[in-house]
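The block underneath contains the structure these notes are about, expressed in structure tokens.
For this view, one protein chain was removed and the others were kept in their places.
Let's look at chain A:
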Amino acid sequence: AVSLPFAVGQCGNQVGCRFWDLALREHAAVNKKGIYDEALSSFFRNVDTRSGGNGPDIYKGKICSLKARALLIDMEEGVVNEILQGPLRDVFDSKQLITDVSGSGNNWAVGHKIYGGQYRENIVEKLRKTAEHCDCLQCFFIIHSMGGGTGSGLGTFVLNLLEEEFPEVYRFVTSVYPSGEDDVITSPYNSVLAMKELNEHADCVLPIENESLFEIVNKIHQMINSGKLGSTVKQNSLVTSSAGSAKTLPEKPFDAMNNIVANLLLNLTSSARFEGSLNMDLNEISMNLVPFPRLHYLVSSLTPLYTLADVNVPSRRLDQMFSDAFSRDHQLIQADPKHSLYLACALLVRGNVQVSDLRRNIERLKPSLHFVSWNQEGWKTGLCSVPPVGHSHSLLALANNTCVKPTFIELKDRFMKLYKKKAHLHHYLQIDGMEQSCFSEAISSLTDLIEEYNELDATKSGPRIDPSRLKIAV
């Protein structure tokens, strides 16, 4: 089953670039014989390029030329051009790219209304062509940031479009939320306008905050340079490392942070691609982690962040991996799930971990976590046999937890600061199709969402009353 990523905007494409690089590395590590297999077909086509250019797809046998199943969309050319000139140039062809020159000026309305309208047909056509090559299309991934214009505006336009054209295919969105110190002044507007679209049209959203990524990068940096550790760290095991890089730090400033997001996506799809004793597919993630349609924001954490070079991993260290998954500093947004309320939790383990390890750790950690009254045992688990490169085991935790609430409340506050003064509003309202109501509806949508989380939080300390069962006349 195919997962089709859409990288939209500068951030989306920079993350996307890291993603395909690491995906190729992961499959190369597993696929020693160079055979095009089911696992590879999730993300890559196998194309016969011997007669130059674009030959037919090869469905079995040896790998000829791998092409990523993807659409790269940006309204500026810089990032996509860099990808096409870099080591990944043969992985994409021009039919997968949609670019323009002037960019969206950090304006959601430009991305959504102007470019959306302008490029709709082009996008649909390219999407259909890409879908034709897919045996079975299970899931779309949109990778974008919320604070700018293209990723945010055009990205959410694409989201709408996907729902219209392929209503049965799941829509997962990886969204990078702006921080308080974001240098784009209008990022709160862009984010809130985009949030409304995510509320209404996404199946699952994985919010990411740059601050969290930055803290993880720093933590690793300190750890490597402190010299405190007896053993050396395996370079390729760093959650921040790029493929084939011999240096301790990657070249470009955001590469390390983007690698984390790329690893998130690889781990998310690992059990769908590789075998294991308890498979977890993407449609299962949506099924188990979304109890009510709008509450589909999942906080993610990845552990471990690195592996030490010594081979023996005592189970104590394995258990540490589970503990870390729930700690504040491993979450990819600024959140503390331990002190908020869980609606549901998923643990996707990779590598040499068995069901007894899973059970032992769930039993151990359960007492310190708060689960909603109607889902006291709300755990979804998966065991994938293939670990990530450089690791013997790893864990991805996904939490549907009210700890997302502060992120949304802060976003709302920043929005209101600007909106009350009507700052920069005219840049938006002068766009065809944009009205004041777009803003009021968007903030209303966000407010309602926050309120739903508030109601859930209110149940946290209340008494637990189990509903009475049906009575049978004897």
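Keep in mind that, in the parts below, contacts are C-beta pairs under 8 Å (C-beta built on N, C-alpha and C of every residue); 3 or more make two chains touch, one makes a residue touch a chain; residues count from 1.
Following the convention adopted for this analysis, contacts and distances are computed from a predicted model.
Novice: Choose one: "Integrator complex subunit 11", "Probable glutathione S-transferase", "Vacuolar protein sorting-associated protein 26B-like" or "Tubulin delta chain". The correct choice is the protein name in UniProt for the chain not shown.
Specialist: Its UniProt record gives the name "Tubulin delta chain".
Novice: Give the residue, chosen from A:48, A:165 or A:275, that touches the chain omitted from the document.
Specialist: In the complete complex, the chain left out is touched by residue A:275.
Novice: Have a look at A:31, A:49 or A:375 and name the one touching the chain we're not showing.
Specialist: Touching the chain that is not displayed is residue A:375.
Novice: In the complete complex, which positions of chain A touch the hidden chain?
Specialist: 1, 38, 135-136, 138, 274-275, 277-279, 281, 283-284, 286-293, 315, 344, 354-357, 359, 362-363, 366, 373-381, 383, 466-467, 469-472, 474
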